[in-house]
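The chains shown are only part of the set, and none of them has been moved.
Order of writing sets the chain letters: A and B. Residues in each chain are counted from 1.
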Amino acid sequence: MDLSLIASNLLNPPVLFFALGALAHFLRSDLEIPQPLPKFFSLYLLLAIGFKGGSELHESGLGGPVLGTLGAAVGMAAFVPLWTYAILRRRLDAANAAAVAATYGSISAVTFIAASAFLAQLGVASSGYMVAAMALMESPAIIIGITLARRAGGGTPRTAGMPVDGGWSHLLRDAFANGSVLVLSGALLIGYATGSSGKEALAPFTDGIFRGMLCLFLLDMGLVSARRVGSSRELGLFPVAFAVLVPLANAALGIAIALWLGLGQGDALLFTALCASASYIAVPAALRLALPEANPGLYVTMALALTFPFNIVVGLPLYMAAIQRIWS
Amino acid sequence: MEPVKRIEIVVDSPEVPELLQILRREGIGGYTVFGHLRGGGDRGERRDDEPSGGGNACILVAVPAAKLQRVIEVVRPVLKRRGGMCLVGDAHWVVH
């Protein structure tokens, strides 16, 4: 594997700010980025990435491999929780197995963004519609995970004993009207609808300051995920191994599908990053309500403290090296 | 000053809207919500600065003693399912 890929990924300001955040935690610095600043950064990133994806989709149109890719994306978002649940169930109770499965079926927008930044640095092109794929992959795993848990007798509907609202309407709302899902897909549609005039008007906001805002967010992510690394030690071997090996397996699957779909190298990396990443924003927010029996100390820690940094630091150059070798 | 019961309910932030709805159904429209709290308890630590949210909130409700039992009855199942804390104390309401 080409070492220059690792270097050019690591010498990226965003990745280095992630490391700075982690360092701050390990030096027991008093550095903190209090709410709602992290919320602001992620709101900004979702809006910007969604909007840019929409504008590009407007330019490229929906022809070619677009619909196939979107279908494959939804397919992976449904397949990953199913196959991982089967494995997780051997070691974990139904609720926790379902929660971890849902976490890995969904995606991490920041991993996707880091992959795009990595591609930009390498000068490799990618397509706007991959953002649509990302938006479509956020929610299905939530539905599947909760269904798995309920079938297994867990997952008491949120409103048991509370005749406020039906359990399923709640669930669909938590999955699809989730704040981050809505901002991402809404911004995508707005970018699509306003086309090139909208793109130009917002460019300094969505493009110009994008890298800098990503640095700020990753600084915070470094702090937060380093904090969780401590707890990851208490998890035991199985979750740790899962958090590294399953992304590799999903990445391999993703690469195979990308090859089969005939995607370019850039889109292949983005698709792979989506498959390999795990959610630590949308899914936990939904599961805290829908699956309170599951332990966020398990599924958030795995996604945030292990899989996220693994993908950001090691995974992306690894996947890119594989893609470069296979595609050429 | 009138004697009242001072009820403090600490729960996950996203539970607040439904708890308030439940209280409203019981005819209790007076409440104050303290948000963005950190906390620790049986379910481990809870912080407000994670990307997925996750802080606690505290709902303060002052009710006449006669209503206390009913409030406890409707709040308890929520605490049972979701964790949290409910403290009840005595206080006097300054009539204005």
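Everything that follows uses one rule, which is that a contact is a pair of C-beta atoms (placed from the backbone, for glycine too) under 8 Å apart; a residue touches a chain by one contact, two chains touch by 3 or more.
Remember, it's a predicted structure, so these values are computed and weren't measured experimentally.
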* Asked: If every kind of chain is shown just once, what is the true count of each in the whole complex?
  -> A x3, B x3
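Assume only the chains that are shown with their structure count from here on.
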* Just curious, how far off is chain B from chain A if you go by their C-alpha centres, in Å? -> 34
* Tell me, which parts of chain A touch chain B in their complex? -> 32-35, 38, 42, 156, 159-162, 164, 220-221, 224, 280-285, 288-289, 292, 295-297, 300, 304
* To do: Please give the residue numbers of chain B that touch chain A in the complex, ascending.
  => 12, 14-15, 18, 21-22, 36, 43-44, 48-55, 77-78, 81-83
